[in-house]
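These notes are about the structure you will find just below.
Just one protein chain is left out here, and the rest sit where they should.
After this line comes chain A, so read on.
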């Protein structure tokens, strides 16, 4: 197969691009303390929250954009971004799906998220975020029975201020990094989960994020707290409409696991990656961090990243508790002109802490991706163990994959293993499969899915099926 055809094979149009016409209640572009006060006021927040935001803003002003990532993009004009946008009927928020704007429901339908059906059939509670305000929350009652709190972060700030105040920023402090500081100042919505002591959350929690107002950066803030011996599995998936303006997304996700708690956080990310020249895609600068605060606690990140023009994302684990466990399973697919710098940090602080990193990168077209991982073993982390495996698969000869593993080992009893491979879907492999009667498209899917299976098997069942389908769609494109 000529490299021209190989190219066509991996090209595809974004099929979920469309814009729903809902009048937004949007502030003019620009960021200063007044904007932040406006957001805080709109949200009906208490005074301490506004102060917290302003502290973050003042820190952000002193910071500069990180430049160490293997990414190339023009400087972002933060004064050109509008920091608040909400569907107009925010004051009288719908109490049930019947009251939801039909256009909005239509949007979900197009995305393949028939909310009512899906939620009921799959037994999944859905806290859907449209632009910046939560529209509907289902299964609240069932969760309430179990004592699980699952609501928007704004609601949590009003209804459970003590919990929020105790944990917000305790994993990712306001001044942690440039994008986290910006998020802390201006975040508008996101999810809050609290699973009380000894409770196993009765269903998988799912949130669909979606960006829809032109020129509006979206700043999600998610906080998940699992008390002692509690368990939760949280699914996050998102997609966005096609548009020309670059959209900034700077989310912060904080996870806190107390003694013997177990948090599983799974993501399927499919934001608009931009057109063939990379124009118009989402900038995805995310800070995700989990804190294994209690002994024997466990946090597991699983992600399938196929979207965004630029991804900057390192879901990490702070392994403080004795014998706590951190895991990171990742599949990142880049195509066209996408760029991704992603990976993880495993910070071993407590004794007997263990971590596993499995990263699978697939680069096609003219895309470029980097795995960046830090394994740090502190002086008190006796017998800490890490296993890292990062594999890259290249499709075509104009893409790139890079691996930047960092290790800082401060305790000689630690065991740290690192394995890395780079391979290429060769014309020979495709010819071999085709000469057995398997179509080119199926052959690519077979090879890619085989490459990713270690990660897919970590995803919750329904997500694994979606992820596989998403990968196939992502890479099939112009075949046939």
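Assume contacts are C-beta pairs under 8 Å (C-beta built on N, C-alpha and C of every residue); 3 or more make two chains touch, one makes a residue touch a chain; residues count from 1.
Everything below uses one rule, namely that contacts and distances are computed from a predicted model.
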- Look at the options "Sulfur carrier protein", "Acetate CoA/acetoacetate CoA-transferase alpha subunit", "Cytochrome aa3 subunit 2" or "Fe-S cluster assembly ATP-binding protein" and return the one that UniProt uses as the protein name of the missing chain. "Fe-S cluster assembly ATP-binding protein"
- Message: For the chain left out of this view, which of A:413, A:439 or A:457 touches it?
- Response: A:439
- Among A:150, A:179, A:283 or A:451, the residue in touch with the chain that has been omitted: A:451
- Note on the structure: Residues on chain A facing the left-out chain by the touch rule are 1-2, 423, 426-429, 431-440, 442, 446-447, 449-453
